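Remarks on the structure that follows.
Note that one protein chain of the assembly has been removed; the remaining protein chains are unaltered in position.
Presenting chain A:
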Amino acid sequence: MFSRRQALKFFGFGSIASAGLFSYGLTSSVLQSRNEALQEALLQSLMDRHHAAEIGKAWAQQYRLGFVPAKLVADRLSQRLRAYGWHENGDMRGLRQSLAAAVRQDFLEGSIVDVRGWQIARTQAELCVLAHLNSKRV
């Protein structure tokens, strides 16, 4: 089971790294728009972003995650999905296949998030967090 401690470690260290990137001035509008495109590509896999965002919100509240940058979540997710064959220029079927493989592996490894009793694969939970962060941005 993915614990609050693990969630904080994952997102917490990520937040520091992300802040570091900003402080060294390595971001640019190009990089930012590229990441927004990445986020959009990932969110395309969801059939219902609104309800996914509700899960993401519930998880963030339950684990008291605080501020988590969407960019970081998207980077981590895309990294994981690439390990299952996904690439940004691929089609929707490829994205779903990679997502299905990642979800299966999460469950087999016990990399599972408990959100109000629902046992959700970590990859999907992070996708829901991404949907939640994007819904706030909108």
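The definition used in the following text is that a residue touches a chain if its C-beta (ideal position, glycine included) is under 8 Å from a C-beta of that chain, and two chains touch if they have at least 3 such contacts; residues count from 1.
Convention: contacts and distances are computed from a predicted model.
**Q** Quick one: the chain not pictured, UniProt calls it what, "FAD-dependent oxidoreductase", "ATP-binding cassette domain-containing protein", "Acetolactate synthase" or "FtsX-like permease family protein"?
**A** Hidden chain identified via UniProt as "FAD-dependent oxidoreductase".
**Q** For the chain left off this view, which of A:Ala41, A:Val68 or A:Val103 is in contact with it?
**A** In the complete complex, the chain left out is touched by residue A:Val103.
**Q** Just the residue numbers, please: which parts of chain A touch the chain that's not shown?
**A** Residues 1, 45-48, 51-52, 54-55, 58, 92-93, 96-97, 99-100, 103-104, 106-108, 110, 112, 114-121, 124, 127-128 of chain A touch the chain that is not shown.
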